[in-house]
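The structure follows.
Missing here is one protein chain; the remaining ones are kept as they sit in the complex.
Letters A, B, C, D and E mark the chains in the order given here, with residues in each chain numbered from 1 onward.
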Amino acid sequence: MGVERDKVIDFLNSVFKVEEWKDSSMNGLQVEGADEVSGIALGVDACLELFEKAKKENMNFVVVHHGFFWGKVFPISSFWKERFKFLLENDMSLYACHLPMDANPTLGHNATIANRLNLLNISPFGEYHGDYIGFSGEFENELNIEEVKEKLSNLFDYGVRIFKFGKESIKRVGVVSGDAATEDILKECADKNIDLFITGETNHVAYHIIKELKLNVAFCGHYATERFSLFELEKILEEEFNLPVKFFEIPTGM
Amino acid sequence: MGVERDKVIDFLNSVFKVEEWKDSSMNGLQVEGADEVSGIALGVDACLELFEKAKKENMNFVVVHHGFFWGKVFPISSFWKERFKFLLENDMSLYACHLPMDANPTLGHNATIANRLNLLNISPFGEYHGDYIGFSGEFENELNIEEVKEKLSNLFDYGVRIFKFGKESIKRVGVVSGDAATEDILKECADKNIDLFITGETNHVAYHIIKELKLNVAFCGHYATERFSLFELEKILEEEFNLPVKFFEIPTGM
Amino acid sequence: MGVERDKVIDFLNSVFKVEEWKDSSMNGLQVEGADEVSGIALGVDACLELFEKAKKENMNFVVVHHGFFWGKVFPISSFWKERFKFLLENDMSLYACHLPMDANPTLGHNATIANRLNLLNISPFGEYHGDYIGFSGEFENELNIEEVKEKLSNLFDYGVRIFKFGKESIKRVGVVSGDAATEDILKECADKNIDLFITGETNHVAYHIIKELKLNVAFCGHYATERFSLFELEKILEEEFNLPVKFFEIPTGM
Amino acid sequence: MGVERDKVIDFLNSVFKVEEWKDSSMNGLQVEGADEVSGIALGVDACLELFEKAKKENMNFVVVHHGFFWGKVFPISSFWKERFKFLLENDMSLYACHLPMDANPTLGHNATIANRLNLLNISPFGEYHGDYIGFSGEFENELNIEEVKEKLSNLFDYGVRIFKFGKESIKRVGVVSGDAATEDILKECADKNIDLFITGETNHVAYHIIKELKLNVAFCGHYATERFSLFELEKILEEEFNLPVKFFEIPTGM
Amino acid sequence: MGVERDKVIDFLNSVFKVEEWKDSSMNGLQVEGADEVSGIALGVDACLELFEKAKKENMNFVVVHHGFFWGKVFPISSFWKERFKFLLENDMSLYACHLPMDANPTLGHNATIANRLNLLNISPFGEYHGDYIGFSGEFENELNIEEVKEKLSNLFDYGVRIFKFGKESIKRVGVVSGDAATEDILKECADKNIDLFITGETNHVAYHIIKELKLNVAFCGHYATERFSLFELEKILEEEFNLPVKFFEIPTGM
Partner (left out) sequence: MGVERDKVIDFLNSVFKVEEWKDSSMNGLQVEGADEVSGIALGVDACLELFEKAKKENMNFVVVHHGFFWGKVFPISSFWKERFKFLLENDMSLYACHLPMDANPTLGHNATIANRLNLLNISPFGEYHGDYIGFSGEFENELNIEEVKEKLSNLFDYGVRIFKFGKESIKRVGVVSGDAATEDILKECADKNIDLFITGETNHVAYHIIKELKLNVAFCGHYATERFSLFELEKILEEEFNLPVKFFEIPTGM
């Protein structure tokens, strides 16, 4: 016997406090599937491959970090047609959760990364449109940057690339998952004396800012940094509902 | 053998000069169906009943005046789920055309109505966001308003209601289909000495304006006034493509 | 002896908590008349006929639900000229109150309608731009929809039209005066299992939504549903000020 | 016998090419008076004193540079009430023309000033929201700045104040009526080597810009610089219509 | 030995509660100079002359009421180039504080002016974008307007000009520094029965409003009214930091 779809939605809305966030993503239910949930599939991106994998394992409720709707209307054609068609034909729900999943203080991507790095003195970090979406913290002892790189390589499966324009010895780090090497957050790193900033995706525009601010920035992958909340969610959803729950990894290499 | 979907789209785009219009409606293809068109269904509103009727007659390309997308994002749930699901499962296309279908000078709703009333001295009328979407013209001879009401009752199948605050004798009329009794268009009626304004849907706010401007306004139904371009389109599409084409009437009574 | 105009304004502002609402209507004093109020005329719409009737009974302060100013500038010509001229020449004030008059929990249109229908378990309903402007509630016992129609016909003087796509037996109803059959509020009806939605004005666009959501909607007239707060206000103003107060009915038939 | 009001409006609209301008002022008819025009009063500002003077000389059509409507809605109370009341009670029209009256190449304020100073090699000057609203030109011979001040004092009746941070010898001048010592126009002066900039009203913010750009700026009065088009208009309207026309001077001292 | 630049910034931010204000001015640090502050120069306007005077007295932190940035990007050329160059070459900081310096209840321009006039019953006055930026208060006894003018002439060094359309006897006054004779504030004067409104700069548009509202308005100079917070700040900064502090007067005559 399954669980009511609306119960799963209410649980997720309340875990992530979805109502409290302004976001270009339409967080919450994006596509409505069957009333009964047969299993919950988790993934970073709302892509066809994820839906197919979920279907194969008989899961009809999909939770993603990157959903379909970002504030603009588009025709249901091309690859979009296949995505919508697959979900609707198979009566599958799509639930999306963007900034609230980055920022959640217990099971968000960044809180979880900070946790796994055993950071101490955690505080909100990474201001984005007036809210903090990441965290900063400190290693128990100062570490050489190469030691930190090894730690990161163990945590993030798809490679770590460090832009090293700062000091060798690392104590205080900031963590913001995804594509967060923006001018504002890099300046926040400098203002707050962050020895190493850990984020996901590289970008050209940030290069000279990092260099001129004399920062260290570790790019650990957009995909790789945005899996952590899903690991946590997998556990929580299993506990809450008597249902199969599975995180499907579909790395993009970025 | 069918016709290529993109040929039908290109034909419609060019007939209605869709690119030239600013509209809150996303005119053009809204949902992409099969590559080959098996038949073209026409309807006023993109509702489930229309899609089911089209399907029953094996038509997989639907053209409507009121489509799905009006500039705002919404979750695919509730009645929307059923509409999208039906189209996508049955590989049916949805093509929408709003203002360009009101305004087209040869086969638009208003040009066609003007034609069927045998109006002379036709000129653009009904300014909406800087464009004219209707037409005005003259009866060959002055007619009593009751005679005009009879003419209108013959043309519009679902009843005619006249607000009569103007003169009895009618020569010059304006025609704008749908819900067009706006303050701007009513003032345009007064400025241009329109003896009778013919439009679709009644609305409370217009009542006192009509009265104080001493106008005559014939409300002939939102649905009823927005069928005429589809009658014309039916003929043109049959000529152009070797395909079954059919206009499905689903009146709303409004 | 009259009452100071500014006292009447302050009283109305405070009764309706006008400052707390965002509204396209400029709520509050729109046209300033004599310093002393000789009588208060109430009406749904700020039309010339209302002003003339008020004048005839020597009332120089007019309160309406639909005023003159809705956020856009317009030339003082055509019917507007007559309206402004009449008020200014006769030193009459115009006070408008739109959303706060729909939504007021004790004397608003919707609270009053809910009251007169003897609804129980009243709660806010009808979200509009982030605020609730109506109410929902329950009949003491389930009623057949035809019984409800009779009740409504007794309450609303200008006819009731029901779109009946839902169930026969009615317990929970939602009430939003005016032109409120919007997609958002209709979805709210479905989400909250409203057996019958009571509103004012019909509209073409809502028809298929109502049908596909399998709702019952009673259209009781835009004008007819927006009189109730004025009935209440009449009593309250009489109590508060020692002045003639009168609600002038000028139905639009819509 | 009078002239039709709409003929006067059409004439003014066409003389000033009102339709071609974007302006925060609602140019054209702002308040509609009697159908027949008995006389045309001209003034810089739409103030009560102007309306009273016009009325006294039996003129019911008022043309101003600064009208009532600048894009925002306001209650008709306080001094506004008196202004509207006077016009409406006396069946007087108000016609406003702002930027088109500054910029008109033959009878605009700036073209006329340039003319009266006998400037040669006239070209458009003074960019404002993408359009030029003034003119620049040259004296036949270089003049000492004191000689120019004398010329200006003869032309502008209410005093001339010069900020002298540029050179003594003046050949090329720029003219923009009103409150035009903006950063953009002052920079344009520097870029185009304007020896003296002639404008209306002083302002604190401009002081250091003028000083650091080493410009000469003659402040000749907001009111005083915005009378010139009205002098011209007076002649043209008299020629065109067989009506009394009069420019009423109501200087503000600024 | 100097003081850390960021300590001075934090002190100013907290004194003026800079974070709590919406302002077109970018309040706070606008140009970053040396880490150690050698002296603090105060001025009304961020002009080159001020920077040069500060430099001469070996002060490298400049506080102004009118800074460089008002929400729009501009090329660093012309006079801007010289201003930026001077600051950057000399490692000087520029700190700007606009509305919070007008409005501060203890050391703002308007509170200080009210203080020096010995006003009683002080309350917030002068609404601007939803906040009060000035104050109103009462003289202990009614004064003749000529007596008040003398008081004002003693307080404001660069001349006082009174538009006298109100009563002779003055008790209640409103104070808003700078260019504050706007329609909204003038109406507030009338509504609140302000006998005399004290502000800085004259403007043409206000003339007829003042006249028709029958107000008295004293124009005491834009510059002259915006020095008072700097007098106060001079004392406070001297107390707080062991540094040379000096207010440099560079009057604009407006």
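One rule holds for everything that comes next: contacts are C-beta pairs under 8 Å (C-beta built on N, C-alpha and C of every residue); 3 or more make two chains touch, one makes a residue touch a chain.
Bear in mind the structure is a predicted one, so any value in this text is a computation, not a measurement.
Peer 1: Can you list the shown chains that the hidden chain touches?
Peer 2: Per the touch rule above, the missing chain touches A, E.
Peer 1: Quick one: say which of E:85, E:116, E:192 or E:235 touches the chain that got left out.
Peer 2: E:85
Peer 1: Of the residues listed, A:34, A:48 or A:73, which one is in contact with the missing chain?
Peer 2: A:48
Peer 1: Spell out, residue by residue, where the missing chain touches chain A.
Peer 2: Interface residues of chain A facing the absent chain: 45, 47-49, 66, 78-79, 82-83, 178-179, 187, 190, 200-205, 207-209, 211-213, 222-223, 252-254.
Peer 1: Determine and list the chain E residues touching the chain excluded from the picture.
Peer 2: 26, 28-32, 69, 71-73, 75-78, 81, 84-85, 88-89
The rule we apply is simple: only the chains that are shown with their structure count from here on.
Peer 1: Suppose you list every residue number at the chain A-chain B interface; are over half of them used by both chains (same) or under half (different)?
Peer 2: Chain A and chain B contact each other through largely matching residue numbers.
Peer 1: For which chain is the distance between its Cα centroid and the global protein Cα centroid smallest?
Peer 2: C
Peer 1: Measure off the straight-line distance from the CA centroid of chain A to the CA centroid of chain D, and report it in whole Å.
Peer 2: Chain A and chain D have C-alpha centres separated by 60 Å.
Peer 1: Roughly how far is chain C from chain E, going centre to centre by Cα mean, in whole Å?
Peer 2: Inter-chain centre distance comes to 48 Å.
Peer 1: Take each protein chain as a node, join two nodes whenever their chains touch, and name the resulting shape: line, ring, star, complete or other.
Peer 2: Chain contacts: open path, no cycle.
Peer 1: With touch defined as at the top, which chains are paired up in contact here?
Peer 2: Pairs of chains that touch one another: A-B, B-C, C-D, D-E.
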